[in-house]
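Every protein chain except one is present and positioned as in the full complex.
Our next item is chain A:
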Amino acid sequence: MIVCVAVVGHQNNPLYIQSFTKADDSLKLHHIVHCSLDVVDERVNNPKKSGLIINETFLGLLNPTENYKVYGYLTNTKVKFILVTTDLEVRDADARVFFGRFHTAYVNAVSNPFHIPGKKITSRKFAERVSTIVKSFGLSSSS
């Protein structure tokens, strides 16, 4: 089950953070997202050490902490997407599909003329689309 998705901008400024748990641990999730940004930077700057293909957008599993798994995705415009999930059997392919849809939703949200680049995404439609993508992620991995 996905507990949190986040969009982080070029200068590590948060553009969108949404948690999907009923419990009140959003602060802990923010902290996890923040820590994973360091891992993203490390992966990008040292591709040989981490065995990553240098121009891949999907960064894969970043760090399995406690009972969470964190996946990362870096776009060409240096925007990072972070996915935090409690599912222990998430496949890479599912995460890729998720990020593909998420990227599309993000581009559509940014194309809104009322959106200011660098500021937080406040579009309600984006939030709805993200919830739909999150729900379908859970279904596809369980089937």
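The working rule: a residue touches a chain if its C-beta (ideal position, glycine included) is under 8 Å from a C-beta of that chain, and two chains touch if they have at least 3 such contacts; residues count from 1.
We adopt the following convention: contacts and distances are computed from a predicted model.
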One chain of this complex is missing from the view, so tell me which of "Proteasome subunit beta", "Transport protein particle component", "Large ribosomal subunit protein mL46" or "DNA-directed RNA polymerase III subunit RPC3" is its UniProt name. "Transport protein particle component"
Taking the full complex into account, find the residue in A:V40, A:L74 or A:V134 that is in contact with the omitted chain. A:L74
Which one touches the absent chain: A:D38, A:E56, A:D92 or A:E128? A:E56
List every residue of chain A that touches the chain not included in the displayed model. 10, 54-57, 74-79, 103-104, 106-107, 110-111, 113, 116-117
